[in-house]
Structures are given as structure tokens and as C-alpha cells.
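Every protein chain except one is present and positioned as in the full complex.
As written, the chain order gives the labels A and B, with residue 1 at the start of each chain.
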Amino acid sequence: MRTVVSVLVSGLSRIGLWGRGVVVAIPYLWLLLFFMVPFLIVFGISFSESIIAQPPYSSLVEWLTDEDAGTSKLQILLNISNYFRLGGDDLYILAYLNSLRIAAVTTLMCLAIGYPMAYAIAKADPARRGPLMMLVILPFWTSFLIRIYAWIGILKGNGVISNLLEWVGITSGPVEILYSDWAVYIGMTYCYLPFMVLPLYSTLEKMDPSLLEAAADLGSRPFKSFLSITLPLSLPGIIAGSLLVFIPAVGEFVTPELLGGPDTLMIGRVLWNEFFANRDWPVASAVAIALLLVLVVPIMIFQHVQGKQAEAGR
Amino acid sequence: MKRFGFLSWALLFGYAFLYVPIALLVVFSFNESRLVTVWSGFSTKWYAELLHNDALLDAAFLSFQVAAVSATLSVLLGTCAGLALTRFGRFRGRTLFGGMITAPLVMPEVITGLSLLLLFVAMEQWLGWPDGRGVTTITIAHTTFTMSYVAVVIQSRLAGMDGSLEEAAMDLGARPAKVFFVITLPLIAPALVAGWLLAFTLSLDDVVVASFVSGPGSTTLPMVIFSSVKFGISPQINALATLMVLVVATGIFVASIVMARQERQRKRDEQMAIQNG
């Protein structure tokens, strides 16, 4: 019995050594296979041609065998016409600009609603802060689709807002807000608000209240103190929150699809249509790569800010 | 708050903005009329209809299955990833690994969906697996994008943990594997639960990625809701939404009561310790 145990134990200690390797390898391989490789495939297919076949794209690499010479050679065809199409067609350019504009407006609206909320919660009684924050995050746990759906009933003609306006007497007929850019702004602001409030709250909550007392002691009025002390110190939170809203908003698909009108073009929608309606996989891939390029800069800023925050926290 | 000033109004407006739509959704789920915006009397008939909507129930069952499996896989993979990033120091390819873990967090869903579909198509072409698309491919896709969230949750818990606890266990004779199961795992258990719930919710919420990688006969609940919402509103969706909100609200309510009770207990214990000290 003792020998069995000791063999087991020495075996286990050997496992301990390569156990670390396994712990790293499993998620590593998973991500390589299901994140890195797919990304490279998208990149590759963006250089291929659309053909009517299964799958509907041409192969980049071909073995050409010359029967007479008895030789064969590897031929790689890179077709950059997909990218030219993106650059040449107003539809795509408009969709990119629209995405950036809608994401920017959404970010500003989130900031306008979220900053006072975060500030009020950070100033509230410490015992109340937890529950108040909980109430902000709670909607995030309910389905995204359901939350968008809720707005359809409110924004449509004969919907809640329309009926309310009519009842008050401001308008005399049904008002249709649905299927417009405004519906998309409202829907996206609604969905992304928690992402703005969270980082804002965490920077405002950490701020030393004696800073404001010191400013007041030195003769600064509350509003002036807010502008010269609170606002600059909460800048990292503003940047983090804005990017947390802006980045996913650029690539958003569901909200413009459900709340937007036919002319509310966003890049996610274009990609979806190229893929599902036109079955043009190479162009869809090129749209995806171009979308990523748009997002690279904000993502880099975000990583930079997060890195600085992490350093400061140490 | 001394007076009901600007901040209070801002807070009130914010919460109204967040909750009025949900409240209306719930109210109109009990509306007699098919028109979900005009109140015409109380009724629970939409709930009854919901129970007989087989397509919807099948989709719900499938979604729960996918969410449960992918959340579990995510927690396993995310725990490994979190450990690798916080406890193993520098290893070869760590930078790439860290990048791959956080990238799915900011990756637009349409790209994740498209790229995974292209992978599955290519794999089928080369390897003959997966044979078509369905539950398996959706589960893999959901695991891939939810494991990043889980890894972040677990990583921050591990980073916040006193590293000398594990060293102390090792110093007292426990081998690394034992240290993990006896010390680390119990201490990060709350993060595992939180990560699992987060992954489950994200999976249950996803329509874009699932639309790309699903096949015939594997329609998830969000896909059903999405297509029916595109055709306009229906009180059945209101009823379904109400049930989902109810489940989430109950879950959060119970969790916060448990947490508050633990917090009170902890405070009492500390008080007692000070008095005895």
C-alpha cells in the first residue's frame, strides 16, 4: 500500500511540472484555433474572389501543374479589388462615417446622462452606493434584445410617446420616431449606459473628498471647484467610459437593424447584408477587416489608459 | 441629500430612463388587446399562448443547453487562462496570449460571427468536421467569446488575492496541484460563480454570433425573438420578456440578500474580535 502511495505521489509531482504547461496550453490552443486562425481566414478570404460555388469564394493558393514540362508551381492570387470596392463605393464610405457618427452621438448621450448619475451615486451615503450602482447594472443582466424590443413599443407611431404627446395636445396625429437615427441613438444609449456609469463611478468614488474641501477653504465656489478639480480628476473615467461605449457601438448590428430606418446604414449592418443577402463572403470579409482598422486606434487608446490606471493603482 | 437638487433629478431621470421601458414591457404583457400600446383590459392569455408555442419553447430549451455547456467550458478555460496570466510569471508567448484573451472583449460581434463561420466552413472542407453547423458550433463560438469575460473576472480575483496564502500552503508541505484545489479554488469560488453566470447570460443573450454559426434546426431563443420582433411587436414577446426579467430580478434579489447577510455577519465577527482582542 505504501509503495503504491509513494509511486502515486512521485507521479503526481511529475504531473505538477508539466501540469503548468497543460494549464497554459488548453486555453492557448483554444484561442489559437477559434480566435487567431478564424481571423487569419477572414483576412485571407478578403483577398479572394466571389464565385458561385460551395463555399462561395475562390482559393488563394493553387498548385499549377504543367503537364508538358512535368513541373508544378505554387500560385498565390491576391485580389485587392474588394478593398477598392469599399473605397470606391459611396455606400461603404457612408456606412463607415455613419457608424462613427452614431457611435459618437451615443457616447455623448451616455456621458450626458451617465456623468450626473455617477456623480450623484459617488456623493451619496456610502451605505446607499452599492444598491444604487446595483440598480444601474441590473438591466445589463436582462436580455439585450428584450431591452431594444421595449423601445419599439414606446417609439413607434401610436406608441407610448406618440399617444402621450397626442393626449397632452402637442401633436394631433401619431408621431413615428421608430425607424430613424434618433431611435437608434436612444436605443443604443439605453443599452450602453451602464458601461459609461461604471468606470465614471469608480473614479469619482475614489476621489478624496478633502480635495473639494481644500478648494472651498481656498475660496473656490462649488461649481468652479467641480470644473477645476472634479472634472480633470475624473478624466480617466470619462475616457474609459467613452471608449467602452464607443468601441462596441461602432460595430453594432442589432439596434440599427431593429430601431433604425432603411437608410440608417451602419457598418455591422452592411457586413451582415453582404454576407446573408448578397452571399458575397469576400466583400463581407473585407468589410470586417476595414471595421477592425477603424477600431484599432480607439482600442489602442483604451489599452493605454487601462495600463496607466493599473499602474497608478499599484 | 439635503435638498432635491440637480443631482437628485439627474439620478431620478437616469433610473426612469433605465426602468420605465422595462416596466411598460411588463405592464403590456398583461394587456387583453393584441395592440401592445393601448390598454384594453387585464389578461394572462399571452402567457398561456406562450406555453403552447412549441417553436419558442424548443428554441428556449436549446438556448439554455448551449448557455449551460458553454458557460461551464468558459469557466474551465477562463480559470486556466486567469491562472496562467497571474501565477505563472513570464512564459513564451505570454504577450500574444494576453492579447488573445482580451481581444474578444472589444471585437464586434459581426466579426466574431463571420470569422468563426468561415473557420467552421474551412474545417469542414479540410477535416470533414464539424459536419454542418448546429448546437456544437454555437457552443464553441459562445465558449470562445465568453471565456474572455470569465478570464477577466477570475484574473482580477486572483490578482486581488494575497499571494502569500498559496506560498504558505506550499511552505507547509502542499504540492502545487494540492495548493490549487485546497486553497486557491475555494478562495476564488465566488469569481467562478460570477463568471459562470456572466457567461451564461452572454450566451443566452447572443443573436449575432449564433445567426452566423447556427444551421438548420438549431435556432436559439434570441434568434426566434429577433425574427419575430423584426415582423413587429407581439404580446407573446412581452410575456416572455416579463418572465425573463422576473427570473433575473429574483436571482439578483436573492444574491444581494445573501451577500448583505454575509456582510453583516462579517462586521459582527470583526466587532467581536476587537472586543476580545
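What we mean here is this: contacts are C-beta pairs under 8 Å (C-beta built on N, C-alpha and C of every residue); 3 or more make two chains touch, one makes a residue touch a chain.
Just so we're on the same page, contacts and distances are computed from a predicted model.
*Asks:* Please identify the absent chain by the protein name in its UniProt record; candidates are "Cytochrome c oxidase subunit 1", "2-oxoglutarate ferredoxin oxidoreductase subunit beta", "Spermidine/putrescine import ATP-binding protein PotA" or "AttH domain-containing protein".
*Replies:* Spelling it out: the chain absent from the display is recorded in UniProt as "Spermidine/putrescine import ATP-binding protein PotA".
*Asks:* List the neighbours, among the chains on screen, of the chain that has been left out.
*Replies:* So, taking every chain into account, the missing one touches B.
*Asks:* Who touches the missing chain here, B:Leu7, B:Ala68 or B:Met170?
*Replies:* B:Met170
*Asks:* Touching the hidden chain in the full complex, which residues of chain B are there? Just list them.
*Replies:* 162, 164-165, 167-175, 178, 183, 186-187, 266, 269-270, 272-274, 276-277
What we mean here is this: only the chains that are shown with their structure count from here on.
*Asks:* Counting only Cα atoms for the centres, state how far chain A is from chain B in Å.
*Replies:* The mean C-alpha positions of chain A and chain B differ by 16 Å.
*Asks:* Looking at the complex, which residues from chain A come into contact with chain B?
*Replies:* Listed in rising order, the residues of chain A that touch chain B are 12-13, 15-16, 19-20, 23-24, 26-28, 30-39, 41-42, 45, 55, 113-114, 116-117, 119-121, 123-124, 131-132, 134-136, 138-139, 141-154, 156, 158-160, 163, 190, 193, 247-248, 250-254, 257-258, 268, 271-272, 275-276, 281, 284-285, 288, 291-292, 295, 299, 302-303.
*Asks:* Please give the residue numbers of chain B that touch chain A in the complex, ascending.
*Replies:* Its residues touching chain A are 1, 6-8, 10-11, 13-15, 17-19, 21-22, 24-25, 28, 35-38, 76-78, 80-81, 83-84, 88, 91, 93, 97, 100-104, 106, 108-111, 114-116, 118-119, 121-122, 125, 140-141, 143-144, 147, 151, 175-177, 201, 204-205, 207-208, 211-212, 222, 225-226, 229-230, 233, 237-238, 240-241, 244-245, 248-249, 251-252, 256.
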